[in-house]
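The complex appears here without one of its protein chains, the remainder shown in place.
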Amino acid sequence: MAFDIGLAVLVLGVAIWTITARDTFAAVIGFVTFGLLLALVWVRLAAPDVALTEVAIGSGVTGGLLLGASIRLRRTETPAAREKPGATLRLAAAVLCTLVSAGLATTVLLLPEPAPTLAPQAAANIPATGLGNPVTAVLMAYRAIDTLLETVVLLLALIGMWSLAPDRVWGGFPGPRHHSDPEGVLTFVAQLLVPVGILVGIHIFWIGSVAPGGEFQGATILAAMWILAMMAGLVDAPPVSRRWLRLLLVAGPAVFFAIGLSGFAMAGAFLAYPAAYAKLLIVAIEVPVTLSIAATLALLVTGPPERARQR
Amino acid sequence: MSLALDALTVLAVSAGAFFFLAGTVGLLRFPDALSRLHTLTKADNLGLGLIVFGLLFQVEGPFAALKLIAVWLLTLLAGATVAQLIAHTARPGGSPV
Amino acid sequence: MLESSQRRAAVADFLLAAAGVVLATVAVGLVRILWGPGDDDRIMAAQLLGTSGIAVLLLLGQAMSVPAAVDVALILALLAAFVTVAFVKGAARSEADRA
Partner (left out) sequence: MSDAILYGLCGTVLVGLGLFGLIVHPQPLRKILAFNLIGGGVFLLFGAVARRGAAAGFGGDPVPQALVITGIVVAFSATALAVALLLRLFQETGQATLRSDG
């Protein structure tokens, strides 16, 4: 318990820093640390699947994205900070936020006893899927519709981002071109880390059926490795109008949806799996979904097209 | 036999935690930033190595042990490259990485 | 002579306590990050915090019998390098913006 109190205090301390720091870059560093500490909290809360997601996406990839943005936007910070609202508004905001927190805290303290849980239903669903990890079973079977919609949300975000491109680079290469320096440290790091990272990503994805892990965590690592290879200049980002790229991006949701529809014929409901093939079908969904999510996440970090396709 | 292994674990993990503590004291006491970070990197990497060594006696199976060692090696590698990259960017007139 | 299960519990308690000690050093390291003064100091201190975080994860995983904590640590080690590269690249980009 002493450990938990210390950890909770640290989490709050870093959060306060993230909000109050004068320098935005320092605040982003605070946020990355916040994610790291949250991952510890998730381990303490017996949620290792969430800890994996938090450290990969919540802290790692989001952190990298925000760090890059905060450095580029540094010059705009001082003028923008002058628009800070007056003391009255800040006080009112503080009162409002305290009230919100207090209200939420009351609900937490008044949570019903015994705690309601869907664990037995989720457990009852597991044998039908052939999966050993209850969280993956929930994501792929019990609440598969959420997961299907989530893959679509990711695609929508990417379409939104691409549509921010100026007309002259429409369909072009996303992000800047990074040049590799064969003698450089960065090339060395990338050549060493990328293969290791791809192995780790596949491992995390594959054990997801029986142990903590799964397609989102595995896909994030694969995405991070692709971005690393791009930043080191080992590979260039493909132009967003490439047909293979677009097929790769929609393959996951499309296969998911198709197998979901076939559930009507085979098991009588959308996204229902016939008992004999459940595990096979889930793997058939997971492989393209992982590849699609990895590509989508990587392109979301890379940004909208910036360079025209023909020069 | 396994009592001896547990004792080894306690010894190595204590030593590891001690290095983390010592590094932190160094963090607060050394005068300039560079020597501070330099010392701390070494202390932390050694501390993590000792903790990994101590945990090796507790895990089940060679795969779990291999993963522990992989974590340590990756941390060493990441730490070293970060120092290199930062030194590269901080150098005035240095080529952008 | 202690029973085997008692001894296992004692080792788990010890590992949790060790995790607490390393977590305390994280707290001190945080103060270092917050003080800065430079970006480089901050990013390096964050990197070191990652090392402590990895140590805490490994100790917690063993103490609580959550083997997946090692996977979390593995990803943390991988992505720490990724975040630093993003920082360095962002710095190069902001130079380019200015030019």
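As written, the chain order gives the labels A, B and C, with residue 1 at the start of each chain.
The rule is short, and it goes like this: a contact is a pair of C-beta atoms (placed from the backbone, for glycine too) under 8 Å apart; a residue touches a chain by one contact, two chains touch by 3 or more.
No experiment lies behind these values; they were computed from the predicted model shown.
Across the complete structure, the visible chains that the omitted chain touches are A.
Contact with the chain that does not appear here is found for just one residue of A:Gly58, A:Gly130, A:Gly184 or A:Pro253, A:Gly58.
Within chain A, the residues in touch with the undisplayed chain are 1, 4-5, 8, 11-12, 15-16, 18-19, 24, 27-28, 31, 34-35, 38, 41-42, 44-47, 49-50, 53-54, 57-58, 61-62, 65-66, 69-70, 72-73, 76-77, 79-85, 89-90, 93-94, 96-98, 100-102, 104-105, 108-109, 111, 115-123, 134-135, 137-139, 142-143, 146-147, 150, 153-154, 157-158, 160-161, 164, 214, 216, 293, 297, 300-301, 303-304.
Convention: only the chains that are shown with their structure count from here on.
Contact topology of the protein chains: fully connected, every pair of chains touching.
We define each chain's centre as the mean of its Cα atoms; on that basis chain A and chain C are separated by 20 Å.
Chain B and chain C, compared by their mean Cα positions, are separated by 10 Å.
Taking the mean of the C-alpha atoms as each chain's centre, chain A and chain B sit 28 Å apart.
Multi-chain contact residues of chain C (touching two or more other chains) are listed as 43, 50, 67, 71, 74, 78, 81, 85, 88-89, 91. Counting only residues that touch two or more partner chains, chain A has 186, 189, 193, 196. Every residue of chain C that touches chain A in the complex is listed here, in rising order: 16, 19-20, 23-24, 26-27, 30, 33-34, 36, 39, 42-43, 46, 49-50, 53, 56-57, 60-61, 64, 66-69, 71-72, 74-76, 78-79, 81-83, 85-91, 93-94, 96-98.
Chain A contributes residues 2-3, 6-7, 10, 13-14, 17, 21, 23, 25-26, 29-30, 32-33, 36-37, 39-40, 43-44, 46, 48-49, 51-52, 55-56, 59-61, 63-65, 67-72, 74-75, 176, 178, 186, 189-190, 193, 196-197, 200, 204, 207, 211-213, 217, 221, 224, 227-228, 231-232 to its touches with chain C in the complex. The touching residues of chain C, counted against chain B in their complex, run 4, 7, 11, 14-15, 18, 21-22, 25, 28-29, 32, 38, 40-41, 43-45, 47-48, 50-52, 54-55, 58-59, 62, 67, 70-71, 73-74, 77-78, 80-81, 84-85, 88-89, 91-92, 95.
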